[in-house]
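Here the complex is missing one protein chain, while the rest keep their positions.
For chain A:
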Amino acid sequence: MEALGLLFHGFAVLFTWKILALMMVGLVLGIFVGVLPGLGGPNGVAILLPLTFSMDPTSAIVMLSCIYWGALFGGAITSILFNIPGEAWSVATTFDGYPMAQQGKAAEALTAAFTSSFIGSLVAVMLITFLAPSIAGFALKFGPPEFFAVYLLTFCSFVGLGREAKHKTVISMALGLLLAGVGLDTVSGQLRMTFGSNDLLRGVNFLVAVIGLFGISEILLTMEERLALRGHAARISLRTVWSVWKDLPKYWATLVRSSVIGCWLGITPGGAIAASFMGYNLAKRFSKEKESFGKGRIEGVFAPETAAHASGTAALLPMLALGIPGSGTAAILLGGLMVWGLNPGPLLFVEHKDFVWGLIASMYLGNVVGLVLVLTTVPIFASILRVPFAAIAPMIVVSCAIGAYAIQNAMFDIWLMLLFGVVGYVFKKIGIPLAPFTLALVLGSRAEDAFRLAMIGSGGDVKVFWSNGLVGSITTLAFVLLFWPLIDKAFEGIGRLRKPANA
């Protein structure tokens, strides 16, 4: 009940003309970014972050989170009308969304996608509202060993539960953690990994890396492919919206199942990609008409969109409550918090109530406004795709350069951005995931500080990470998740051995 009171306070913070206007600007920019091929949520947030540097933290985070919601909505437009998944998590939406558009049911498919996005996000935001304060309250009791154990759990679950080759995830993460350590060591005052360069004294700013890795590399990848588009146009009428909405109760099981999967994979760093595929596969498995999936079935749009958006939104829960982002975009938002001088984590709920509850309230409002906006403006946003990519690509490059320069007013960062652009392009092509890198770069120094403080406290005894039930459980769980693929295989092996014995 206390959460409800605080949420109303959040709405009160939000209802100013300035914040509402920023919310609209964020949503429009977000949908724009989502629709453009080669851009998406993380890129859009990273590139547009400098716009918020001169704002107060609440206005800034509201605008950025609305860019994120907008991008999530916008991605469905290209998936359904053009069969181009703007993001990896939109791939599953194309399976049934595009066939629906081919059958002349684009408006229904888009309404289903936007509605399920809204439902998924709403469930996750409600989870954040009621769960985050309790987790944050609990986390206030954490000391350095507990915090390091939670960081370890995050890193290990990325390795153990990720879909990519394990050694590639380890490479991505270790590289991110190492780069986070470049520059002045805040504890001893010693220089590390600078090789005599004055520019490296400041360290590697994670936003510069993110702009290069996501923005520049996406441009290179998009240019590589054929850019000719051929697709459908759709206008959503009130009648279409009503016909989809009145059928919603029929799909309650799919919506609930996908929301639960999404929330779970958002809080643990499984990610929206895994959530969307899992949502789709489970909808297919539980359906009585399995063979109709992939041929334009509306359930095939509901399931992945609900799961992906529940996951994308739930990823903000650990970011707010523990200071540990559950996704790449959440990591970028977390970096934004640090730029504005806020310390993400449990103390945020105590020290910056206006900020936290304003943000949570903006999630509700942003989703409602976003839903209305996309339902009414689909033709306008779809027509953005008529603009030739040769006009959009250099504009994105300029926006990236502005973003990278504005962070520290350093020309060196522009070169660093370009280098990361090439690294991102190569990494994406050889399957080295970028999300663990971003996460490690953001959390690196905090994880190291927690580790050092824990070790100093224990006089160098690693048993400190098993010194009480709480830290011991988290550390053990971290190792279980790290070795999960092996454990899973072992269980499978035992199961197979038992079968013939029982037979």
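Observations on the structure shown:
We take it that contacts are C-beta pairs under 8 Å (C-beta built on N, C-alpha and C of every residue); 3 or more make two chains touch, one makes a residue touch a chain; residues count from 1.
Following the convention adopted for this analysis, contacts and distances are computed from a predicted model.
You can't see one chain of this complex, but its UniProt record names it "Tripartite tricarboxylate transporter TctB family protein", from the set "Circularly permuted ATP-grasp type 2 domain-containing protein", "Inner-membrane translocator", "Tripartite tricarboxylate transporter TctB family protein" or "Thiolase family protein". Interface note for the absent chain: among A:3, A:91 or A:174, the touching residue is A:174.
Within chain A, the residues in touch with the undisplayed chain are 50-51, 53-54, 81-82, 101-102, 104-107, 165, 167-168, 170-171, 174-175, 177-178, 181, 185, 187-188, 190-193, 195, 216, 219-220, 223-235, 382-383, 385-386, 388-391, 393-395, 397-399, 401-402, 405-406, 409, 411, 414-415, 418, 421-422, 425-427, 429-430, 432, 448, 451-452, 455-456, 460.
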